[in-house]
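First the structure, then my questions, so here it is.
Note that one protein chain of the assembly has been removed; the remaining protein chains are unaltered in position.
Chain nomenclature is as follows: A and B, assigned in order of appearance, with residue numbering initiated at 1 for each chain independently.
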Amino acid sequence: MPSRPLVNFVARRLAALVLLSLGITLIAFLLTHLVPGDPVRANLGQAAQFDPKAIASFREHYGLDKPLPVQYERYLVHLLHGDLGQSEQTHNAVTHDLGQAIPATAELAVISIVIALVVGVGFGVLSAIRRNRFTDHLLRFVSLGGISAPTFWLALLALYAFFFRLPWFPGGGRLDPEFTTPPHETGLYTVDAVLNGQWATAANALHHLVLPALVLALANVGLLTRYTRSAILEVIGEDYVQAARAKGMPERTVVWRHALRAAMPSLITVIGLAFANVMTGSVLVEKIFAWPGIGQYAYESAISLDLPAIMGVSLFVALVYITINFVVDILYGVIDPRIRVT
Amino acid sequence: MAALLTVENLSVTLPGPEGPLTIVDGVTYSVEPGTVFGVAGESGSGKTISALALLGLLPLGATVEGKALYDGRNLLALSKRELRDVRGREIAMVFQDPLTALHPMMSIGRQLSEHMRRHLGLSRQAARRRAGDLLGDVRIPDPAGALNAFPHQFSGGMRQRIAIAMALACEPKLLIADEPTTALDVTVQAGILRLLDDLRERMGLSVILITHDLGVMSSIAKTITVFYAGRVVEYGASSGVLRRPRHPYTRALLAALPHPETTGTAPLVSIPGSPPAAGRFPSGCSFHPRCAYAIESCTTDEPPLVERDGRRFACPVDPFRDAA
Partner (left out) sequence: MTSTPAQLPVRYRFRVRRRRPGAARPIWRQPLAIIGMLIAAVWIVVAIFAPLIAPSDPLAQNFPPFLHPSGAHLFGTDELGRDIFSRVVYGTRLTLPLALLLVSLSMLIGGLLGMVAGYFRSWVDGTVMRLTDLVFAFPAIILAMVVTASLGPSIRNAVLALVVVSWPTYARVVRGLVMSTGDTEFVQASRLLGSSARQALFRDVLPNVIGPVIVLATLDLSNAILLLSGLSFLGLGAQPPSPEWGAMVATGTDYFQNWWMSTFPGLAIFTAVLAFNFLGDSLRDIFDPRSAAGGPRG
């Protein structure tokens, strides 16, 4: 049974999460009512546009003739039933389109974050313990470069170098055309293929993941290296680190157990930031690598002013984001017992 | 009785903006087993650094000279690995601020047992049991519960006890206590000192007690060394040093202690001037600019530590030779 303070802490954060979610739905709702233009004309097909019955029923369904608060209420009700409306572009339910797009981005995001974490934190610790020596300067320079390079440019350079010039990697998409998509279980091609013993498919999917994941990871590697370095440096001078040495613990343990743990709270903040970077980056990277994910979806719906799709995507992305922040908050409490009392 | 630790001519420099600064300048003393050895001095006198040097815990860029003989080995010449085996196992340290000396995010049990497992090869359960016993020894209420708790849940005095327990976990022979009571309330201080004395008696522990507070010193130290500007200026049995100091600095320090008998109108005595900054020690006797008894030669000749009447002190002028 987890301790009382921890349970209370989680409960409070959860309540805040729910409130924030509500606020987000309001924002999403208001945002899309900013858009000039008649949603009726936009949503209905060519023929139905002039059919008064179709118009009337559409108006009814979405409560467009009612005042704004009522519309919002309708919207919330639909939301709770999992109805995000119908995309004007594809004429599919937005939830369906999202369902297709989410796993694609998830696959990319997870791999890219893992790479960024391992490399970034590793570099950061290295940089901190070799402070002001050559390794440190080199790593600081590289990480600065990583966060300064525009993601879309890097993606293009990567494609040019490793697809066009040296044909090591494919130029886009999730699978080569000769492969069929594996049976849908998670939507993550690699996982689905492995689950069904389709090793060649899995390998191919992985092959397609490499370039976009690396490009996405680069900005985060830079970020994590810098933050880890400063987080470690902040704690390395503390008495408890010195006390650990005085106990006879090997330097390796002192750094990776004592110092890193004390630096965790700062690091966890960055992980939230890293996810945000991945979301932002995915819009650009997915466009360049023709990756059918959320970023691509968001872009397409934005430029075609597909209202339900925009609302759906914004809502989804915002919810994911605040959930991640919520998890981060909880992790704070788990890592640092002093926080549980706040 | 053979000394446990003999320090000979220890000098330490630390990197400064314009070159290395001398923090400790040729310090010599020895610690007997089973005694409390007091090191007194103001901040900046080099007392902490000289102790850190023994355990090889100096910051990057520090240089060390001299010898520190412990158990037949020179601590200052040990390799990193040998030092690691000495730290915590033979010689342990307790730091000044118990709030920052304990890791805020690790449980007490973990902090107490991790080095026990390393040095003594204990299993997780055995180490935990022993940790519980240690907490009992330092009189922490509910040791079993304390093992799962975190430092911020305890008061300052209890944290210091925990830190002491942590230091003694592997039964070292020598404990270096750097200002162990300075960050604590006066009422709590006595308890900590009593604990240290108790441990000394029960375990045959030797303690190097570093403090600027002579009152603290007087209660448990057997021998006292007085540091000034990186050098030892007086050294001898504590009762003697505190009651009949021979060095002007020691005397001035003692005179500066507020006495309960003085009436409210008596002015507070202080030593004129301020201690010299590291690396900028005055020539000759470092204390001469502030000394009421300084003569011409004090500004040029560095006074050696000389033994007289069972006391060692560094003042050729020796103005209190016949004082009561």
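By definition in this document, contacts are C-beta pairs under 8 Å (C-beta built on N, C-alpha and C of every residue); 3 or more make two chains touch, one makes a residue touch a chain.
Please read all numbers here as calculations on a predicted model, not as lab measurements.
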*May I ask which residue of A:139, A:249, A:310 or A:328 touches the chain that does not appear here?*
A:310
*Sole residue of A:84, A:98, A:216 or A:279 that reaches the chain not shown, by the stated touch rule*: A:279
*Determine and list the chain A residues touching the chain excluded from the picture.*
20, 23-24, 27, 31-32, 34-36, 131, 144-145, 147-153, 156-157, 159-160, 164, 230, 233-234, 236-237, 276, 279-280, 283-284, 287-288, 298-299, 302-303, 305, 310, 313-314, 317-318, 321-322
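Criterion: only the chains that are shown with their structure count from here on.
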*Express in whole angstrom the distance between the two chain centres, defined as the mean CA positions of chain A and chain B.*
54
*Residue ranges of chain B in contact with chain A within the complex*: 55, 57, 80, 84-89, 92-93, 95-97, 100-106, 114-115, 118-119, 150, 152, 163, 166-167, 170
_Which stretch or stretches of chain A touch chain B in the complex?_
238-240, 242-251, 253, 258, 261-262, 264, 335-338
